[in-house]
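A single protein chain has been omitted from the complex, and every remaining protein chain is retained in its original position.
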Amino acid sequence: MTIAPERPAGARQWPLVGEPPYEGSRIPARVPTILDVPPALREVDDVLQVNFGPNHPSTHGVLRLIVDLDGEQVVGLSAVIGYLHTGFEKNMEQKTWWKAITYTARVDYVGYQNNELVFVLAIEKLLELEVPEKATWMRMLLCELNRIHSHLVYLGTSALELGAISMFWYCFRERETILDLFEMVCGARMHTRYFQAGGLAEDIPAGFFPECRKFVDLMPSALDDYLAILDRNQIWLKRTKGVGLLSAEDAIALGQSGPVLRASGVDWDLRRGAPYLAYDQVDFRVPVYTGCDVYDRYRVRMDEMAESTKIVRQCLDRLERMEGQPWIADDRKVVLPPREELHTSMESLIHHFKIVTEGYRVPEGEVYVAIESPRGESGVYVVSDGGPKPWRVHFRAPSFAALEATATCTHDALIADLIAIVGSLDAVMGDTDR
Amino acid sequence: MSWEEVPGFVEVKEGHGETTVVVERERIRDACLYARDELGFDFLADLVATDYLGWDEHAVSGYIGTAAGRDLNVPMTQGFQALPQGKPKRFSMSYHLLALKHGAPRVRLQCWLDDGDEIQSVVSVWPAADWHEREQFDLMGIQFVGHPNLTRILLEDDWEGHPLRKDYPIGGEPVRFSDAE
Partner (left out) sequence: MAKRLRDYGLQSERLLWPTKGPSKFEEELGVDELEQALGLTTLEKAVRWAQTKSMWPDTFGLACCAIEMMSIVGARYDLARFGMEAFRSSPRQADLLIVSGRVSHKMAAPLRQIYDQMLEPKWVIAMGACASSGGMFNNYAILQGVDRIVPVDIYVPFCPPRPEALMEGIIRLHEAHLAGVPPAYERRQVAT
């Protein structure tokens, strides 16, 4: 493999904060995603190869790590994925556009509404469809609630793996409240399938806003609880500070995004850099830390939960004034007509029939839409042939990119650090394997 | 900055607010290097292969839109369907790039290949391409020259065939009362 020529340092124009934690690049030279055992070590010492098999107690799903150990130190690492490969992309080519939206939620099954959102945004981009304001703000609200949900699952499970077992129950207590809100909106706790091409599937139910306000009011005190448990705990600090260093340059070269990139000092968030939905109309801060380690990734996610709560509060303020506004676009070629019209209008009946059986047709074209999911840049590349079914759907999975960085982060790490590092990258295997 | 200076430039297409720069397959690595160094696209978001086998064999239709917007009373294009424009070759390789600057400029570098054509790996340009190229090799069968570890990643090592190709069946088991679905 020929190494690409070095770039002159002044050419980089990234929004960088802080100093890199190490000189140069730690990306392994032979294969960027495999940490090789130094040949000298193999001859001198006893290197044990251990399989962190697909079934292991850390709840990150079916990831297999083949780890070479010199005593307790990790000297070689290679990740094997694919144990959850579901063939989403092939399956979605067989279904109509409407049915394909159902599949997207299962890709990143912790931040499920973000996947639905990105696919629905791609369909709307191809259709050049305008979405009503109410739907945009509600989508934003639900995606931010989903971000809090995802970070709670991350926090609960990561803390569980590092030994702070009681955090799991605290995080899942708030998580249940969020899932109650999702259930109120559309009937299902997970995999809500609430977004349609054009807006929302149904109107926002009565009683949702007061319940959501109750959640928003209780969340800051819950976050204080979590900080109180973890942030001054010496064991937590010793196990996460200085572990899993990834400089900004390496992170960008490895395609990292989201909290991992922001913990490495790069001030980059798609909600700020390329606002979608109505993110340019809400006031929130993007947390950036410079430590490049596991601790800072944890802090970024904690701060993001607080900022998401702020965004949800602002969305609630706007949405409460939009009573009675339409929740889905008016384009009857794409959107089902209201059921009352089916009794009286022949065109409505025909359109309903055609949309449900054959599916609506999306004009020919290719688009790539990316949003800031809880894991980073989650994107979808959609090619339409003008028919009722997608021609090609490809998900840009942030977890796929995150796991590419395991080898680089695991320099001079012990086994216990490896668990912390894999947890901090927050990879969801459904997202990785698709 | 003009796109014509990208090495191997063929054409540039704009659509839905996105820029697609088509380059020659043989110069794709030079084009990527140029994009990274001269144009500042440091971030490889995605690397996708698309199989266009059977693209121009079935009719497509777009929308019927009236000047004032789409009208419920204007019928769909039954009988007036067009055949889509053929694609240059069977596979397209799209590299979605992002520059971490204000405004988040994005570009899609695209090149076309036939079945069996080889394409240079861009792992040395962006290390993030490692697993992306392995995935496209695994699912689509594209051979990347210069990739340090081109093995199957999502499927088992002894899997035969490349599932995402259009001539590979969907698999699974037959279901009563459903044709493809």
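Some notes on this structure:
Think of it as A and B in the order they're written, each chain with its own count starting at 1.
In this section, a contact is a pair of C-beta atoms (placed from the backbone, for glycine too) under 8 Å apart; a residue touches a chain by one contact, two chains touch by 3 or more.
Note that the structure is a prediction, hence the values are computed from the model and not measured.
The omitted chain makes contact with just one of the residues A:Y22, A:W169 or A:F353: A:W169.
Residue A:G82 is the one among A:P20, A:G82, A:G273 or A:P337 that touches the chain missing from this view.
Within the complete assembly, A:P54 is the residue of A:P15, A:P54 or A:P363 that touches the hidden chain. Contact between chain A and the absent chain runs through residues 53-57, 59, 61-62, 82-87, 90-91, 102-103, 106, 109-110, 112, 153, 156-157, 168-169, 172-173, 175-176, 179, 189-191, 429-430, 433.
Counting the whole complex, the residues of chain B in touch with the unshown chain are 155-156, 163, 168-173, 175.
To be clear about the criterion, only the chains that are shown with their structure count from here on.
Residues 1-5, 7, 11-15, 27, 30-34, 81-82, 85, 87, 89-91, 94-95, 99, 125-128, 252-255, 257, 266, 268, 270, 273-274, 331-333, 347-348, 351, 354, 361, 363-368, 370, 377, 379, 381, 383, 385-387, 391-392, 394, 396, 400-401, 403-404, 433-434 of chain A touch chain B in their complex. Across the complex, chain B meets chain A through its residues 15-18, 20, 33, 36-37, 40, 42-46, 48, 50-51, 55, 58, 60-63, 69-70, 72-73, 76, 84, 94, 96, 98, 100-104, 106, 108, 121, 123-128, 130-132, 135, 139, 146-149, 152-156, 163-164, 168, 170-171, 180-181.
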